[in-house]
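Removed: one protein chain of the complex. Kept in place: all other protein chains.
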Amino acid sequence: MSDFHPNARGGFLENTLEGLHSAMERALYAESAAQRDGVLQRLDARVKVAGALSMLVAVALSMKLWVIGAIFALAIALAVTSLITIGALAGRAWLGALIFSGVIAIPAVFLTPGAPVFGSPMTVQGLRTGSFLIMRAVTASTLIFLLAYSTPWSHILKALRIFRVPVVFVVILGMTTRYILLLLETAHDMFLSRKSRRVNRLTPAETRRLAISSSGVLLHKTLHLSGEVYQAMQSRGFRGEVYLLDDFRMRSRDWFATGAFATLAAAFIFLGR
Amino acid sequence: MHIPDGYLSPATCAVAYAAAIPFWRVALGRVKRAMNSRQIPLLSLFAALSFVIMMFNLPLPGGTTGHATGIGLATVVIGPWAAMIAVSVALIVQALFFGDGGVLAIGANCFNMAIAGSLVAYGVYRLVAGRSALGSARRVIAAGAAGYAAINVSALLAAIEFGIQPIFYKDASGAPLYCPYPLSVAIPAMMLGHLTIAGLAELAISAGVVAFLQRSDLSLLRSTAGGVRSHDEAGIQPRPLRSLWASLAVLLVLTPLGILTAGTAWGEWMASDFADPAARREIAAVSFRHAVPAHVPEGLQRLSTVWTAPFARYAPPYIRGALFGYLLSAMFGAGLIVMIFLLLGSFTRSAARLGSDAA
Partner (left out) sequence: MLFELAGLTYRYEGVTAIDGLSLAIPEGSRIALLGANGSGKSTLLRLLDGLIFGQSGTITFCGDEISEEHLLDDAFALAFRRSVGMVFQNPDVQLFNPTVFDEVAFGPLQLRWRKTDIRDRVDDILDRLRIGHLRNRVPQRLSGGEKKRVALASVLVLDPAVLLLDEPTAALDPLSQSEMIDLMVEWGGGSKSVITATHELGDLESIADQCFVLDGGKLVAEGRPEAILADTELLRRTNLIHKHRHGHRGSLHSHSHFHGISAR
């Protein structure tokens, strides 16, 4: 997420509402895609988390462009067989990665010292670096997208336990996502009601004041809710230690996938060094 | 600045994780002790709040807009350790669930923004606020300064992480494999944007919401207030740890002054200095004109090859600019020492607890 936005035609409210909308929509899409009957959806969450991570590491370690390209091709194949459309990939995974990497990579093509290309200000090294940046960004983004959209979020969290992430952390992560959705809706309603009461666009100063007061109100709500949630947790027996229940069971296809991911990752790491 | 994947080498990411994990563990332990089990809903909800604040596109003077992280605000309301975890959780959810920011880079992002950010914010807040009343304007300024400082330190750390990539990680043809911009480009580029845009956004949120809270619920600012000046405070006030942090920060910045002192400190010569005529003259001059041995003393020769420091002479050749090498060394050195002590502290505390449990 870039920190630099030119203040284009949209004012604060419009831009923020859009941001909130797309975030909520992403959450919605994640839920439905995870329920389709594709290749990835049928695998155990732990296998997918470990697999995604090993592929990410292979992408990061690679010193050869074609290896990254191969991993990218594999990711596309998995997407297609998991009924995740290329359009969704393009819109959600690639667009952001391309824009951001483009901004960084394009100057690098000209600025990186090295042999010039056909006498132009571009250098061979610059082109290679730019390619590395863009391909790594897009491939990594695709891998994460595949994981997030083929697996229910609660399963991803519980699968983190294989990396010895403490239970309390996993519980906090789960509760956070659940309440992000609530706070997003509350913020959305606050802005919508403000927008509807106004004929003209708000001035920047007014917008800032709205953002600040909304944050203040949300903070109050946050603190109030946390006290209430704590009581609700206690009411059902929570006394400090949290326990998780997971439905994970390795079936033969999961073992096969584990073997496949491990072999592929090792191969890619070896080939890319 | 949310660093995506592909800009930092896996080694850098691993080091960042290794740096972040001890802080997370200490923070979780501290928060649990302070709040018992209440920390679970509080941290979750504050993480959600931080996430939502990160989505606000704030218009700033000059016609630009920027995003804040809420680290300054969180630190002032729930303290640095809780803020560290809350903002880390928000960043992790952003990366995993919403695809903003890299996954391998989570360690680095959390270290820069959540961990360093919260500690810096707390130090600056306590330093600037002093013991002023909870509802005073000074507290608002302190909060704003805290947020501003935090985000800029985060940006600096990110810039350093970016800038060292082309030094270490190039392929056979000399093309940088990860971030291609050296420190001389990365630092100004990052700092410009953060000193002006993102820093102001953070300042606005931190100061603005604290001012809002002063009107709506003053007690929310109490937990990080430290000793607010009151009439009936008797007894010895233990020296607040935070002013020590602040002093450390100031000292860090002043370390390049060391370059101004000419020459090498007495006794800190290298084996090669004994062969160099200019160095020999210097050694004699500071040793009351005592005769300098013609050859390198045998013991010195043997031992000098045992350990080669990673940051030789505080300014390894690949870091251009002695000044900058100094500052980096100071930061890493201080950071390393701090981490060691924190780790030791957490171990001794858990050992003490085990001891008292067994008793």
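Per-chain residue numbering starts at 1, and chain names A and B are given in the order in which the chains are listed.
The definition used in the following text is that contacts are C-beta pairs under 8 Å (C-beta built on N, C-alpha and C of every residue); 3 or more make two chains touch, one makes a residue touch a chain.
Given the structure is predicted, the values throughout are model-derived calculations rather than measurements.
The undisplayed chain touches these shown chains across the complete complex, A.
Within the full complex, the residue among A:L157, A:A187 or A:I212 touching the omitted chain is A:L157. Checked against the hidden chain, the listed residues A:R26, A:R178 or A:H220 yield one contact partner: A:R178.
In the complete complex, the hidden chain is touched by one of A:A33, A:A187 or A:M233, namely A:M233. Although one chain is not displayed, chain A still touches it through residues 27-28, 31, 35, 152-154, 157, 174-175, 177-179, 181-182, 185, 225, 228-229, 231-239, 242-245.
Everything that follows uses one rule, which is that only the chains that are shown with their structure count from here on.
Measuring from the averaged C-alpha position of chain A to that of chain B gives a distance of 26 Å. Contact residues on chain A toward chain B in their complex (touch as defined above): 1, 3-7, 11-12, 15-16, 19-20, 23, 26-27, 30, 53, 56-57, 59-61, 63, 92-93, 96-97, 100-101, 104, 108, 111-114, 124-126, 128-129, 132-133, 135-137, 140-141, 144-145, 148, 153, 156, 166, 168-169, 171-173, 175-177, 179-180, 182-184, 187, 204, 207-209, 211-216, 218-220, 222-223, 225-227, 229-230, 233, 238-240, 242. Within the complex formed with chain A, the residues of chain B that make contact are 1-2, 4-7, 9-10, 13, 24, 28, 32, 36-38, 40-49, 51-61, 63-67, 70, 73, 77, 85, 89-90, 92-104, 171-181, 185, 193-194, 197-198, 204-205, 208-209, 211-213, 216-217, 220.
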